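Before we start, here is the structure in question, set down as structure tokens.
Removed from the display is one protein chain of the complex; every other protein chain stays in position.
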Amino acid sequence: MQELGKSEQSSLRVTPQGKGRVLIEKDLSSEEMVLNMGPQHPSTHGVLRLECKTDGEVVIEAEPYLGYLHRCFEKYAETVDYPGVVPFVDRMDYLASMNNDLAYCIAVEKLLDIEIPRRVEFIRVLVSELNRIASHLVAIGTYAIDLGAFTPFLFCFRDREHLLGLLEWASGARMLYNYILIGGVAEDLPKGFIERTREFVSYFRPKAVELQKLLTENEIFVKRTRGVGMMPADVAINYGWSGPMLRGSGVEWDLRKIDGYSVYPELDFSVCVPDGKFSDIGDSLSRHLVRAMEMEESLKIIEQCLDMMPGEEGFNPRAAIPKRIRPKAGEVYGRAENPRGELGFYIQSDGKSTSPLRCKARSSCFVNLSAMKELSMGQLIPDLVAIIGSIDIVLGEVDR
Amino acid sequence: MGLLDANISKHNVLVTSVDNVMNWARLSSLWPMGFGLACCAIEMMATNASNHDLERFGIFPRSSPRQSDLMIVAGTVTMKMAERVIRLYEQMPEPRYVLSMGSCSNCGGPYWKHGYHVLKGVDKIIPVDVYVPGCPPRPESLIGGLMKIQELVRMEQIGISREEAIKKLDQKSLDPAQLIQGERKGALTT
Amino acid sequence: MEETQANAAGESAEITTAKAVWQVVRDAFGEAVSELDANPFMPFFEVLERERWRDIALFMRDDPVLLFNYMACLSGVDYPEEEKLGIVCNLESLGKHGHKIAVKVKCEREGGAIPSVAKVWKTAEWHEREAFDMYGMIFTGHPDLRRILCPEDWEGYPLRKDYEVQETYHGIKVPN
Amino acid sequence: MSNRIAEGFTMSEYFRDIGSSITTIMTGMGITLRHFFNAVKRKGGAGIDEDNYFKQVDGLATLQYPREAIPTPETGRYRLYCDINDCIGCKQCERACPIDCITIETIKVTKDDLGVCGKTSGGQQKKFWVPVFDIDIAQCMTCGICAAVCPTECLYHTQVSDFSEFRRENMIYHFGNLTKLEAEAKEKKLEEEKKAAPKPKPKPAPKAQPAEGG
Partner (left out) sequence: MNTGALLPNSFPFVMSTSLNAWSDALSELYLFGLPLGLVIIAAVPLVFIALYALTYGVYGERKISAFMQDRLGPMEVGAWGILQTLADILKLLQKEDIVNKSADKFLFVIGPGVLFVGSFLAFAVLPFGPAFIGADLNVGLFYAIGIVALEVVGILAAGWGSNNKWALYGAIRSVAQIVSYEIPAAIAILCGAMMAGTLSMQQFNLLQEGPYGFLHFFLFQNPIAWLPFIIYFIASLAETNRAPFDIPEAESELVAGYFTEYTGMKFAVIFLAEYGSMFMVSAIISIVFLGGWNSPLPNVGSLALNDWTNGPVWGAFWIIMKGFFFIFIQMWLRWTLPRLRVDQLMHLCWKVLTPFAFVAFVLIAVWEIYVK
């Protein structure tokens, strides 16, 4: 199969040259053209702009331009107090707000050194895994759209709607929750939430299988993604990739296992790495597969959370929230596994003010996207679209 | 106002009925340009997706500005993006409408104070017809906003400009303060 | 990790590995690096001779004992009271040794320059561009040092503590 | 091209490719056809907090919004609403709001007016008139921080979400319980009281900065 892909490339006068580099043979005289893709383009997932130098259908080089959604998060974090940052953190990676909040709260709690009630921990893990599924559904759905299949996208969004309903029921908002607070959660889970979540899990499992049959196993989809956008593991690490992107390159690295934050060490789940049978390790298909497999793992985690969650008698979700959050002077780098990779917060506190002196968000998309230039070299335009889709960028997090 | 305008503005039957048919066509086929910028874009996608399905109203997203009638500015417009927003707006053919979706494009939203790189409201650069509040607005809110656009299209006629139509609709629609009063009474009674 | 016992045990181990790491770097570069600040949150040391930062980085990446192959984060920081700008790099040995450490490099506030490590860790390329965009320090040897988030013709460096927002940008009023 | 075939692109692979294409395409088409025939069913209108929610999710998922709507959960945070009768003018929400979309101006209630000003529904004596309580709904990001700090729980988010407007100005909601004239009168009264009894330090109500968005 992969040989087939190569032969197709060779017909377009592109020959691989060592590590992912290609040489475009000049057997015909042709001119380069600069193609400006974005910031308003259906496949750039927002407002990314790619300046592509193209030779016919072949992209010689694609230079990403960011900043079209630069919303000054870091400036804001310096002006509002610690709990006030949470809503802005929500708006960074708007597809996985719960995970963002978790990362931020972990960083601040590390600085504050406070103990979190156990039920709060379980609630946090539960909602962030629910949100992880929702986020992966969007990633898979939009990837399908990028490759021209519209129906899987709508199936993904239909199922995501149930997740949003669940999260709205718990937190009060559909997308940007402000639910996980420093030292607790905003509210306890509503009555019946646990049963409904169980029902969701049993509802979603067959849908995931259907999605797999409809999209992932489709030969055209495989042909479009297999062997496209190859990234070897060592280069991926050098680029600072994390999350499904790095796992797609075959590195078994998941912060939920490595850092073991929250109650993840107690939960039984595996780190999803492609086995290399269905896909070539490091290509776009692997990254897609990792996301699809992670949804299943998240379902497992959710089930375990529901089973292990301590009772709600006398539980106050805000009990551990400090009245006045003013950490002592120091610096901290706290991180958590976002659906897109490692989301870290470097927070610097001077011990005097109630707002951080410096709050840098190490966003996973920003780092993952930085390899775009290398990934896009010598690809076809349709492959470029497939590669952007497989990176699964959220511009809110890239530009912050 | 010219002589012809004066005559037309009297709304004779023929002109109004043709106008009504034309307005019906326009409001039944509002093709928006999917102008996803930020968080609201996801809600816009959710509105287009199965659960709310904007296609019920004939609202069918196009990716080229040339074929769209409506620009849904969904998300934060930044300084870097502002010029492109203007450009895309200018690429759209008349008659065109702009719906500002979400706090950020209404007035800069959460970023209105210290957001050095955020445009404080898309209405500073292009004329906006309907503002949909929310951060992000629920799909229902967006549909409500689109219904408002349809009302506006219905109101516009030969001799009634967009501004006049908005003014008329504004008078017709409930004052939010009144609405709150009613809500307050409701809250008090329960 | 919020469990206090596990916390104390885990982080002290972190500090001991950090100490060991620092010792290796100290042995190789001597006074070029400062003492280790062994705080429980984020143990770090500072590169005092910043011209050698790239060598230190390369050493940290390639030394078989250290193998810091993964740069998690590079944050620009403003130190107004010291009249300095700086960067904080969080390094990790991913999949090899698993240890972490943070490194700080500082430079003068006006016209300061820090050697770029974009060639050492490719991820640093965009992080450094962002730090340049936000703080205005120069990274010498950077392959492509341009603004990344703000427009090319933006005035000032937004995250500096003394930043004043410009009045207009291309005719559009910026402040509210 | 020929060297590629030498690299292992064999005839059997060629036919296997065609075979797998046909089978996977058929599977996909079977799925869409099943959905096509399942379109006679419609999803029910149960809210997520109802027990039968997941029993009603088969078939077409579309909700015809202006005609039918799934109820928003009770916890839904949408339009910010202030029950001004319960507001004690403590300004905690104004301080807590990360984006300053609430503007409050208060006037201290004179002693003889305490009865007129009344008590909150919780029985707490109100000590401030609140002539200006403006919420810029267009700026509000429905984070719920203000509602969390409100001591009398008079500020809360309602489930109403569909309230778009033609004009930006209409989105600034005025909740103040005094008209401008009344407010002036009260201020004058307070001044007089202060003059009469200079013991408590004259402390004019701190003027909040107008937070006009436009």
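Note that the chains take the letters A, B, C and D in the order they are written out, and that residue 1 is the start of every chain.
We adopt the following convention: a contact is a pair of C-beta atoms (placed from the backbone, for glycine too) under 8 Å apart; a residue touches a chain by one contact, two chains touch by 3 or more.
Note that this is a predicted model, so its numbers are computed, not measured.
Among the chains on display, the ones the left-out chain touches in the entire complex are A, B, D. Taking the complete complex into account, A:224 is the one of A:224, A:340, A:358 or A:400 that touches the chain left out. Subunit B residues in contact with the hidden partner, per the touch definition given at the top, are 21-22, 24-26, 28-29, 49-51, 53, 55-58, 62-64, 66-67, 69, 91, 93-95.
The chain not shown here touches subunit A at positions 4, 8-9, 11-12, 33, 35-36, 41-43, 57, 144-151, 154-155, 158, 214-215, 218, 220-221, 223-224, 380-383, 385. Within the entire complex, the positions of subunit D that touch the omitted partner chain are 14, 18, 25, 28-29, 31-33, 35-36, 38-39, 59-62, 64.
The working rule: only the chains that are shown with their structure count from here on.
Here the CA centre of subunit A is 24 Å from the CA centre of subunit C. Look at where the CA atoms of subunit B average out and do the same for subunit C: the two points lie 46 Å apart.
For the pair subunit B and subunit D, the distance between mean C-alpha positions equals 20 Å.
Residues of subunit B found to touch two or more other chains are 50-51, 80, 108, 110-113, 116-117, 120, 135, 138.
Taken residue by residue, subunit A touches two or more other chains at 67, 70, 72, 75, 87-88, 91, 158, 161, 176, whereas all remaining positions touch fewer.
Under the contact rule stated at the top, the pairs of chains that touch are A-B, A-C, A-D, B-C, B-D. Of all residues in subunit A, only 39-42, 46-47, 67-72, 75-76, 79, 87-88, 91, 94-95, 138, 153-155, 157-158, 160-161, 164, 174-176, 395-396 touch subunit B in the complex they form. Within the complex, the subunit B residues that touch subunit A are 34-39, 41-43, 45-46, 49-51, 63, 75-76, 78, 80-81, 84, 88, 110-111, 113-118, 135-136, 138. Listed in rising order, the residues of subunit C touching subunit B in the complex are 149-151, 154, 158, 163, 165, 169-170, 172-176.
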